[in-house]
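This is the structure I want to talk about, given as structure tokens.
Shown here: the complex without one of its protein chains, the others still in place.
To keep things simple, chains are lettered A and B as they appear, and every chain counts its residues starting from 1.
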Amino acid sequence: MKTKHLLSIKDLSVNEIKNILSDANDFLNKKSIQNKILKKIKGKNIINLFFEDSTRTLTSFELAGKKLGASIINMAVATSAIKKGESLIDTAMTLNAMNPDILIVRHNMSGVPYLLSEKVNCSVINAGDGSNEHPTQALLDALTILRHKKKISGLEVAIMGDVLHSRVARSNIYLLNKLNAKVRVICPPTLLPAGIEKMNVKVFKNIREGLRNVDIIMVLRIQKERMEGSFVPSEKEFFKFWGLDREKLNKAKKNALVMHPGPINRGIEIDSDVADDIGRSLILEQVKLGVAVRMSVINKLIN
Amino acid sequence: MKTKHLLSIKDLSVNEIKNILSDANDFLNKKSIQNKILKKIKGKNIINLFFEDSTRTLTSFELAGKKLGASIINMAVATSAIKKGESLIDTAMTLNAMNPDILIVRHNMSGVPYLLSEKVNCSVINAGDGSNEHPTQALLDALTILRHKKKISGLEVAIMGDVLHSRVARSNIYLLNKLNAKVRVICPPTLLPAGIEKMNVKVFKNIREGLRNVDIIMVLRIQKERMEGSFVPSEKEFFKFWGLDREKLNKAKKNALVMHPGPINRGIEIDSDVADDIGRSLILEQVKLGVAVRMSVINKLIN
Partner (left out) sequence: MKTKHLLSIKDLSVNEIKNILSDANDFLNKKSIQNKILKKIKGKNIINLFFEDSTRTLTSFELAGKKLGASIINMAVATSAIKKGESLIDTAMTLNAMNPDILIVRHNMSGVPYLLSEKVNCSVINAGDGSNEHPTQALLDALTILRHKKKISGLEVAIMGDVLHSRVARSNIYLLNKLNAKVRVICPPTLLPAGIEKMNVKVFKNIREGLRNVDIIMVLRIQKERMEGSFVPSEKEFFKFWGLDREKLNKAKKNALVMHPGPINRGIEIDSDVADDIGRSLILEQVKLGVAVRMSVINKLIN
């Protein structure tokens, strides 16, 4: 890759994206891993520096690294040096001095992985920063679509829910546009980011109109914290108007597929009936492909 | 093994039990591990999914897996997805989608490992569920007895203490009966499970009578939480009446051996004088053999 970090989908060329996805696809075949890759990556050191709790992303990166033969160290940052009053930069500089090969960073403030990448020598992977980006999620979503629709170019993809706070939405908008999908967002007015029209998406404030004729529906997770106060009246209201259930799903194409970055809030942004429909829901497939995509990214950066 | 999971001692045949114990015995000889097993298990992935805190069991499984060459990932579940409101089943399905080889589950509700085993593709090991079972503890207890008494069949084994809340007691009652030991429980009436007589044990409410002529005494841990309220009047009272001290131990056979699943409460269910008597106490031996038994179980399930 041209860049030594993975901070934003915006930094990737279409060729680089295709390359990552193609390698990830290969990693699903175990034989190829063991023969080509293990020798190179054995003994390399990866530090997971997660300032936010996360089951799936942390575990997915950990598994990806271990499958490649790397050593992974999980830093429970919240409980440690930061508590002692050490600054973010000092923590990063300290870890950098220990000479890891990759730092995988999640933080609740946008821009932290970029900031750290300016200060350290090793590669930095953005594992989610505030409401900015979550590039490996977008890459695994792309691989999931590719494996089920055989292409991305020309597909109608709807991203629905809390777009305002979603780093997944932002990374996916960038990536899907790069790969020539037609992207729309479906979103209550209170959860629509200012200036979203400039991101080359069509905005729908009516969910049934927005779902009409789409191939892929990406449902976003809504944080429970947003449920009180100014954004959303109540869980029940949100589900009624914006939750994806069978009736709304029927507005989409007959073979439209449903995605969600997880963890899902059943009965809030998505109905169990839809989430568990193995003919339509790709949610667990996304988790599975996440490991392969992260192997591919780690492998590229460790080169 | 016939089953792909280890959920309950009840599911194991006598032959399977003997097989597990014999392999565990072999694992105590390091050479045999490295030659036969490592190649097969290298690159396999095990996830420790512990919903309850645990030092010894978690570490024992982690060491067992690592000695076999597997990758182990510890999930700090309490602090993560579950906090975000994800359901137990969704967490398990998500981990399953990452394609691990074994899920090792501890939960404070009985039946959780069984429930998960119905939903996932990988093998599930029950590392303790509520007051139901703790099968690897019973297996390691059996190996400990075997190595010291050369047999289990025909031995008089007393299980004493808080039987009502003890998964260790239940798994041991099943296992010892399968191997033809004569099992008795010694227990205050408030801590005696209803219907225990049907489990093929003799019940003693008088400790000195119960200990008469036994070969093995398994002392159960009593949770400090039980000490207040309706179960037990006080720590001091409990120790006086139900704690194993030298005087009570003398009621048993001269060469009777003492076991405890740990961590021990000194001066509550067991006196330090007995717990630390290297001629009589097998407590640390149990810990040591625990690693070998868990290696054996992991190896069988990963086959």
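Points to keep in mind about this one:
By our rule, a residue touches a chain if its C-beta (ideal position, glycine included) is under 8 Å from a C-beta of that chain, and two chains touch if they have at least 3 such contacts.
Note that this is a predicted model, so its numbers are computed, not measured.
Annotation: of B:11, B:26 or B:285, B:285 touches the absent chain (contact as defined above).
Touch with the chain that is not drawn comes from one residue among A:95, A:116, A:179 or A:298, which is A:95. The hidden chain makes contact, of the residues B:23, B:62 or B:90, with B:62. Of the options B:19, B:54, B:99 or B:177, the residue whose C-beta touches the omitted chain is B:54.
Panel shows chain A; residues 43, 45, 47, 71, 73, 75, 77, 79-81, 83-87, 90-91, 93-100 of it touch the chain omitted from the view. Panel shows chain B; residues 34, 53-56, 59-60, 62-63, 66-67, 224, 262-266, 284-285, 287-288, 290-291 of it touch the chain omitted from the view.
Operating definition for what follows: only the chains that are shown with their structure count from here on.
Centre-to-centre spacing of chain A and chain B amounts to 40 Å, using the average Cα coordinate of each chain.
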